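== subunit A ==
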Amino acid sequence: MRIFFGYFLLYFGAAFLFLGAFGLIRLPDLYTRMQASTKSTTLGAFSSVLGVGILMPHWFVKCLVVAFFILLTAPVSSSALMRAGYKTGVPFDKKRTVVNKGKEFFSEKKEKEEGK
Partner candidate 1 sequence: MVNLTNPILLIAVPLFFVFLAAVIAPFSKRATKYLPPVAFLINLIITLYLIPQVAEKGVIVATTAGIKPPFAINIAVDGLGLSLAIIASLLGLIASLYNLKYITEEPQDKFNMLFLLLGTGITWMVITGDMFNLFVAFEVTSISAFGLVGFLRDKDSIEAGFKYLVMGSIGASLLLIGVVMLYAATGTLNMADIAEKIARFSFRQKLLPYSFIFTGLGIEGALFPLNAWLPDAHPAAPSSVSSILSGIMTTAAIYAIIRATVTVFNYSAITPFILLIALLTLVFGETSAFFQKDIKRMLAYSTIGQTGFFFFAFSLGSVQGMQGAFMQILNHSLSKAMLFLIAGAMITQVHSRNIDDFSGIGKKMKISSVFFAIGAFSLMGLPPFFGFWSKLTIIFATLAYTNFYTITLVVILLFMSVIEGAYFFRVMQSMFFGKLKEGTEIKEASPGLVVPFVILGIVILTLAIYPTPIIAVSKKIAVQLIHRAVYINAVLGGL
Partner candidate 2 sequence: MSTLNWIYLGIVSAGIILAVLRMIIGPDITNRVIGLDVLTTITIALFVFFALIFQRYIYIDVSLVYGLLAFIGVLVIARFIERGF
């Protein structure tokens, strides 16, 4: 039972890791690719690591720490990268995109409150 569940999680993770990479190829523009990659690979790595933790019960705590770190760090880099892409004007798929409030958001006021 434990082994079954562990392998289930492993394969679940592998499927999503693959899916993230596949979405990376298939989706039309940077932002949607980013959606796919961030979500799917994070969950994929998370559940693979947990699967290993369940297969080897002694390792569970450490695997949990790895998984926690993945959850903690993935959004930080992706948001920074996405904002960078947006600001430098990486084109988005004009046909499909329905609403773009980014200009409004960034031009609201000059960035000066930053710093601390």
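In this text, contacts are C-beta pairs under 8 Å (C-beta built on N, C-alpha and C of every residue); 3 or more make two chains touch, one makes a residue touch a chain; residues count from 1.
Picked so that all candidates are chains of the complex that A comes from, given by their letters.
The shown structure was predicted, so the numbers you read here are calculated from the model rather than taken from an experiment.
Touching subunit A in this complex, out of the candidates 1 or 2, is candidate 2. Against candidate 2, the residues of subunit A that register as touching in their complex are 7, 10-11, 13-15, 17-18, 20-22, 24-25, 30, 33-34, 37-38, 41-42, 44-45, 48-49, 52, 55-56, 58-59, 62-63, 65-66, 69-70, 73-74, 76-78, 80-81, 83-85, 87-88, 90.
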